[in-house]
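Can you keep this structure in mind? I'll have questions shortly.
Removed: one protein chain of the complex. Kept in place: all other protein chains.
Our next item is chain A:
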Amino acid sequence: MSRTRVRPGAVVTYAVLVILAVLYILPFLVDIANSFKSEPEAAAHPLGLVPQTITSAAYRRLFQADFPTWFMNSVIVAATVTAGRVLFESMAGYALSRLHFRGRGLVYAGVVGVMAVPPVVLLIPKFLVINQLGMYDSYSGMIIPLLADAAGIFIMKNFFESIPRSVEEAATIDGAGTFRRFWSVVLPMARPAVITIFILSFQASWNELSHFIISSQDPRLTTLTKGVAQLASGELSAGTQYPIKLAAALIMTIPVTVLFFIFQRRIMNASAGAVKE
């Protein structure tokens, strides 16, 4: 309407938005700055965004300790879980949306029902099963229970339903089996949904903590989340050691940050799938 006139409200709007943006970003800047400070300086000048003397001592100490092991474990778990979820959830979603068989409705109702169970409630129960199956303190116990997620199946099923059936008919006539039709015809068309599942799965498994607490205690199986949480609660060390903790927190944030900026447009636009637990 009045593009030429300077709106008096505009200044206020920008001021509010900028102040809020500073509040949301500042904790991360403080994290970065203090991870490069000495411990006394971090305690004396916690707000200084430029260290008086820049030191990488915190990072060196982290990498001399168990930190690389934690990082590797997180990579192993997140990579396997992400790959598994993308495959299993798209397969399940395909079956529930496209294949006709008796019991399909029942399975779908089950998937929806399972989505309603709050994950934290399953903490103790999951340990009981993992222990009973002899999977405690192993990668399999840490990975397999995370390999399928009802919400992901739900997302895939809904997406497959939006792909027209006619694309499959041609392949059927050519004599392609169900798996071929799924793998080479329908799945490539479901790229946006597959990417959504990829992002959600990686983020969820990289940031997962409680499942790793109940599925292992062997230090060699510690993931980043568990290691850093125990570092923070002082279980592993004496003193505050804030630069080390902040450096650890920063490094564990990098992979999800990179992923976020790669897929930023998609994440910010497909908000329905980006709910954090």
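Please note the rule applied: a contact is a pair of C-beta atoms (placed from the backbone, for glycine too) under 8 Å apart; a residue touches a chain by one contact, two chains touch by 3 or more; residues count from 1.
Note that contacts and distances are computed from a predicted model.
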item: Omitted chain (choose from "Copper-binding protein MbnP-like domain-containing protein", "LrgB family protein", "Sugar ABC transporter permease" or "ParA family protein") - UniProt protein name; value: "Sugar ABC transporter permease"
item: Hidden partner chain, touching residue among A:Pro119, A:Pro192 or A:Pro219; value: A:Pro119
item: Sole residue of A:Val16, A:Ile54, A:Met72 or A:Val167 that reaches the chain not shown, by the stated touch rule; value: A:Val16
item: Where the unshown chain meets chain A, residue by residue; value: 3, 10, 13, 16-17, 20-21, 24-25, 27-28, 30-31, 34, 42-47, 87-89, 91-92, 94-96, 99-104, 107, 110-111, 114, 116-130, 132-133, 144-145, 147-148, 150, 153, 169, 172-173, 175, 177-179, 182, 203, 206-207, 209-210, 213-214, 224-225, 228-229, 232-233, 240, 242, 245-246, 248-250, 252-253, 256-257, 260, 264, 267-269, 271-272, 274-277
